[in-house]
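What you see is the complex with one protein chain gone and the rest in place.
Then we have chain A:
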Amino acid sequence: MKFSGIKVLKEALTGHKGWKPLWRTPDPKPAYDIIIVGGGGHGLATAYHLAATFGITNIAVLEKGWLGSGNIGRNTTIIRSNYLLPGNQPFYEFSMKLWESQEQDLNFNSMVSQRSIINLAHSDAQRDAYRRRGNAMHLSGADAELLSREQLREMVPFLNFDNARFPIKAGLLQRRAGTARHDGVAWGYARAADMRGVDLIQNCEVTGFDITDGRVTGVQTTRGAIKAGKVGVAVAGSSSRVMAMAGMRLPIESHVLQAFVSEGLKPLIPGVITFGAGHFYVSQSDKGGLVFGGDIDGYNSYAQRGNLPVVEDVAEGGMALMPMIGRARLLRSWGGIMDMSMDGSPIIDRTPLDGLYLNAGWCYGGFKATPASGYCFAHLLATDTPHETATAYRLDRFHRGYVIDEKGVGAQPNLH
């Protein structure tokens, strides 16, 4: 079933009776060439690219809950490529380019909206840092503009420019950044993978790895044993738990990050605005809700819910930046579990066990990375070599001293 304007029109005239489920519900086969553990955004994108880009279709995606039940459905939907370090920025720009063609590639409306992102600066030093970051972005082919206070006043006049502690001095703008419909991204990849023959198996939890002579030959699941030529794990949030079944300890702590949405308001905020100094960022969804968040709670957690001090901290940041939202009522808040890595950057690599591959450590930045993470993980699984934009994401970089620490805070996960 291909989606098109004509199809929508035809269904509208015939009572919408011709729509079919977006994917099959197959039973697991006894063996696959490749098994992806984790049916979230990254796992589904990996399966899609294995099938569509690398022509490997004897694949299963195993998901312990339902597709997209983890962080792909719990994030604040921002896509951007405004990183600094050479290990990161080309990867995220690659991801940005994949976002730009995603709806056509998948034949699915993932509502990619390039409505821009502004990072606010509050001092001369921070303006210099953003100028440097903008130049780094240019080097990777991304777009970046440094905005003056006057330009910002024109674009976002409702900000509090004269906050006593954090007056707004400048902003780094990326026009190609924006938002996407996060569940739609999962569904689009799932459907596109399923159409190419990938088995998406839900309610199938991996309970162990079959390891023979240092090689992973399959997985044990709640629906029986399944053999596999290769196993790729993409379960960010739970990476430590899953990889512990293979006897590995990871450079990762799991932390809870909260997010919030207000009642629906008329169009108000043009793009994404980040107020890093105040632990607050915000965008407005197409339904009108203000979607916002701040920092992680800061202690190990697998609870998918946070505590009130961070709710208060985020609300204070919002009020300091845009006092006008003080009258808006909060509709919902929720939490998701982040793989907080020891340098704040992800891992896409082989593991010491042959046949076992790891995609992990996305901190709170996994959503924007979804397309490139899928592409690069598929590249690694298919060819056993890293994609050219993901060569820095090695699992052993910590022990070799090649950390990719954007914030420069060291091996302290709750500060990244």
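Just so it is clear, a residue touches a chain if its C-beta (ideal position, glycine included) is under 8 Å from a C-beta of that chain, and two chains touch if they have at least 3 such contacts; residues count from 1.
Here is the rule we use: contacts and distances are computed from a predicted model.
> Can you match the unshown chain of the complex to its UniProt protein name from these: "ABC transporter ATP-binding protein", "Sarcosine oxidase subunit delta", "Xylose transport system permease protein XylH" or "NADH-quinone oxidoreductase subunit A"?
Options "ABC transporter ATP-binding protein", "Sarcosine oxidase subunit delta", "Xylose transport system permease protein XylH" or "NADH-quinone oxidoreductase subunit A" considered; the missing chain's recorded name is "Sarcosine oxidase subunit delta".
> Tell me which of A:F3, A:F54, A:W334 or A:F398 is the one touching the absent chain.
A:F398
> Determine which one of A:P167, A:P309 or A:P323 touches the chain that has been left out.
Only one of A:P167, A:P309 or A:P323 touches the chain omitted from view, namely A:P309.
> Consider the whole complex, including the chain that is not shown, and state which of A:L84, A:A177 or A:L250 touches that chain.
Spelled out, the listed residue whose C-beta touches the missing chain is A:L250.
> Considering the complete complex, identify which of A:N107, A:N300 or A:S333 is in touch with the unshown chain.
That would be A:N300, which touches the missing chain.
> Tell me, which residues in chain A touch the chain that this view leaves out?
Given the touch definition above, chain A has residues 238, 240-241, 244, 249-254, 298-303, 307, 309, 342, 398-399, 411-414 touching the missing chain.
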